[in-house]
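First, the structure itself, so that you have it in front of you.
One protein chain is absent from this view; the other protein chains keep their places.
Going in written order, the chains are labelled A and B, and every chain counts its residues from 1.
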Amino acid sequence: MSLLHLLALSPFLLAAGLPLLGRAVPRLHRGWFAAVLSVILFAALLGYSSQVRAGLPVTESFAWIPSLGISFTLYLDGLSLLFALLITGMGVLVAIYSIAYMSDESESLTRFYVFLLIFMGAMLGLVLSDNLLTLYGFWELTSITSFLLIGYHHYKHRSRYGALKSLLITMTGGLGLLSGFVLLYVMSGTYQIRELMDAAVPLASHPLFLPAMLLILLGAFTKSAQYPFHIWLPDAMEAPTPVSAYLHSATMVKAGLYLVARLSPVFAGTAEWFWIVSLGGLITLIYGSVAAVKQTDLKAILAYSTISQLGLIMCLLGLSSLSSVFVGEESLLYAAAGTAAMFHLLNHAVFKGSLFMIAGIVDHETGTRDVRKLGGLAQVMPIAFTISVFGAFSMAGLPPFGGFISKEMFLEAVLEPLHAGVFHLETWAILLPIIAWIASVFTFIYSALFVGRTFLGSRKPSLARKQVHDAPLLMTLPPALLAVLALGLGLFPSLVSYSLIRPAADSLMPHLAASGEQLPGSIKLWHGWTPALGMTIGVIAVGVLLTLTARRWLKLYAYVPRNLSINRFYDASLRFFERITVRITSLYMNGSSRSYIKYILGFMLLVLGFILFNATDVTFRVGAYAVIAPYEWFILLGLAAASLAVPFAKSRPVAIILTGTVGYLMTLMFVFLRAPDLALTQMVVESISVTLYLLCFYHLPKLRTERRAVRFRLPNFLVAVAVGVLMTLVALAVLGTNPFEPVSDYYVRESYESAGGKNIVNVILVDFRGFDTMLEIMVLGVASLGIYNMVKLRRKATDVGSRHVSHEGDNADEEAAQTRRSIYGYDGPDTGLSTLAEDPEEAEHIKIQDAPELPHEETDEHPQERHRSSSNSHEKGGERDV
Amino acid sequence: MSKGSDIFLQNVSKVVVFIVLAFALYLFFTGHSSPGGGFIAGLMSAGALLLLALAYDIETVRKVVPVDFKLVTAAGLLIALCTGSGALFFGEPFLKHAFGYFDLPLLGKTELHTALIFDLGVYLAVVGVTMTILLTIGEDN
Partner (left out) sequence: MEVVVAIIVGVLFAVGIYLILTQDLLRIVLGTSLLTHAVHLLLMAMAMLKTGDAPLLGRDAEKFVDPLPQALILTSIVINFGVTAFFLVLSYRAYQKLETTDMDRMRSESSRHRGKKGGRRS
């Protein structure tokens, strides 16, 4: 463990301690803990920056699962540092913002911050991991925390829908990612990222190279909401706004970008990588920007904008991979795309974070995020207006903001491949600048609409009556800081260009340093009359024109066919799979344990039988067996006879006594087989068990006298006989096959010497294998508690059972259907009862479960208890009404 | 169970219970060198108490051994756990036992063994579990 480990794990530690801390200082808002921790982490990580800048990455390692070669190695280079600072820096601002934003319901606030901290820890672990498997673990953890945070308002159907959607899509990608990592391991024999990079050259010719790349890109594209996997991000906006600002614009969605950047040295230089990453990014860019224009919800605009901007960065990462194809000067030309990607990553986090927070403030102050109901807020919320202008200018790529510089760099980067001459670029490269330019126009439009429709124009009558004013200081401070930062990045880009951006770009393209090239670190606001500047002027001109005429052409969106939407495909496939799985499961999961036991036994028969008859080293030994004394024959035959008689016993006591007989005969067997401890134990246990059986019958006289023979069933009989025969064969096979030295010799030798006991069995129990015994008595304790609960605490047990009342009443489904109709224009997936319960009987069953059990309808209880339980039910009724 | 079911059984059990308990004690202490040990002794003791319950009734057992057997189980588990963890303080792996030979008055040369304490935990746990089960069922109505 090192300091870096401690830093990466500290959010988890705080998350674990937060419930206790919160209770210790109940008056302090839980968000302060998160904010303070983020500040500390941010400062500590900044401390590494000089070392990283000097080109000396920090590596700390400690063995975690040595047997699998999994070590928890942390690796901090330029790329990781940029992301880690982004995570902790945004973490500070979001935590402060959330203190004002999140209302004060202490119980669920703790939950919120626990999730948020776990997310922060997972994200830090993700960007610091050097091992692919730990990276994958953290990757999935971010998906899970994102799921929990999107579903934070779990009583809302849309929150649950969005949470599930994001989880399903990102987890599908996560599975792809894992398989891709395993393929990488198969090819290279290592899970360490740095070792992979050294092996990069021989990997490219491997037949598994392409599948591994595709699978890993699947993971990255789903996480970073690239087309066509973007559909989860707009639905994720159901999360509280701080979460949207943090997870779904600044950090988590960038994990995919991080992964692409991190593995770029491994995959870059191939045509597939270039085309998939840059084209995927480009399509996402234009799709997101075009779709953002038609949105009416502030957060939806920002969500599609995020999709589009992520596409932009993805595209830049793809373009930067060209630099590894060339050498020398030309290589540096393409490497500029990598620098642009890193810079835009930072810019995007800054301006999008501020805009999200503004959207939250508007929502908080006016109660709506619908731009159709907003307007003219500039007069009453001047500060928010200023901040949003800063953010929107940066987003639209206007000078003198940071976004302008990175947008310029992007436009330059898409022009560069025009004369690359590889990967069929000579014919297709012209598409890149055209699409990029159109997307920039739309980016300008939605940025303008975001500000214009919210803050300018006339105030709507519905809002005129409300007292709307700027948000409190705590809420305004974080976005204001970000807005200032957006301006600062534009005016003084060299603040970060040498310390953060160049080291990050260096680790994105390590081949440059290897060949002795030096990335130009300087980023300038004004860089002369370049073609890119001309494109920007064009964007502004066309953008202003289209924004002013927006009302006329926005109707065109209505002509986009809805039936073709990916959301519809997602919903339909979800419904399809639900139906299929229900059908398949009901084929064999018929609810009868007998069937399940038969499956298990059947499988056992197959596997064991197969092994027995196919293994070559199994022999059935004959001869040299122990001699059977005459009286032992009686016991053996008695065992067989007594056990065979059990199924034929008509009354239950007889069956029990026959089983007891078997047990006592076993005692005798143990005596003859020289196991005195076993004989003693078996005898006492058998006596107590039989007493227990009879005690049960003592209370159930009806059961004792009922006479019912076991009905003969041929399938059961055949299964039983087959298992019996197989086990006999197994026993014989084990006798004849003994490939290993028995461990018991060691026990016999060491029993007295090192454990000081003469009864070897007892020594094994309490000393050599004391852990087993320890756990065994624990199992016994649990069993006895279970029995105690079953018998003594039954009243309470029903209370717990009756609490499984569904929160939403019958109108929840109705509400859900309505939401679906409003979003997609048709009845979406049924997540409720109707798909689960195909047959009416099952449906009734579920309905019945939902109905609360009223305990006072029990007839067999004491009056005192009745009083208590009915008062309980009264309380519960009250809860339900709330 | 009905009260006063059998005078003969009651009188015999008065004697036998003590013999069985003494035997259980013997099994417990000799467990390390001859047949016996915590499990057997625990079951045997529970058996003795069960005999008492059968001959008289559960109330009698409650009166004779006025303890909550759930707590006995917990105590047993705790003792076993503590014995196991004790080794950790001496830099030994969990559940590593120590033993030595001492000259004690009356008993002569005696082996003292931390395994015996662990076995005591096992003994208490087994007694507690068995009696909890039996009494729970027996008292149900």
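We adopt the following convention: a residue touches a chain if its C-beta (ideal position, glycine included) is under 8 Å from a C-beta of that chain, and two chains touch if they have at least 3 such contacts.
All values reported here derive from a predicted model rather than from experimental measurement.
When the full complex is taken into account, the listed residue touching the unshown chain is A:V791, out of A:I144, A:L533, A:A550 or A:V791.
In the complete complex, the hidden chain is touched by one of A:A15, A:A245 or A:L780, namely A:L780.
By the touch definition given at the top, chain B reaches the unshown chain through residues 33-35, 39, 43, 126, 129-130, 133, 136-137.
Although one chain is hidden here, its contacts on chain A can still be listed: residues 591-594, 597-598, 601, 625-628, 632, 636, 639-640, 643-644, 646-647, 652, 655-656, 659, 662-663, 666, 669, 672-678, 681-682, 685, 688-689, 692-693, 696, 699-700, 703, 708, 710-711, 713, 716-717, 719-721, 723-725, 727-728, 730-732, 734-735, 742-744, 747-748, 751-752, 758-761, 764-765, 769, 772-773, 776, 779-780, 783-784, 786-787, 790-791, 794, 844-845, 847-849, 851-854, 857.
The definition used in the following text is that only the chains that are shown with their structure count from here on.
For chain B in complex with chain A, the residues that touch the partner chain are 1, 27, 31-40, 43-44, 46-47, 50, 54, 70, 73-74, 76-77, 80-81, 84, 94-95, 97, 99, 111, 113, 115, 118-119, 121-122, 125-126, 128-130, 132-134, 136-138, 140-141. Within the complex, the chain A residues that touch chain B are 676-677, 680-681, 684-685, 687-688, 691-692, 695-696, 698-699, 755-759, 761-763, 765-767, 770-771, 773-774, 777-778, 780-781, 783-785, 787-788, 791-792.
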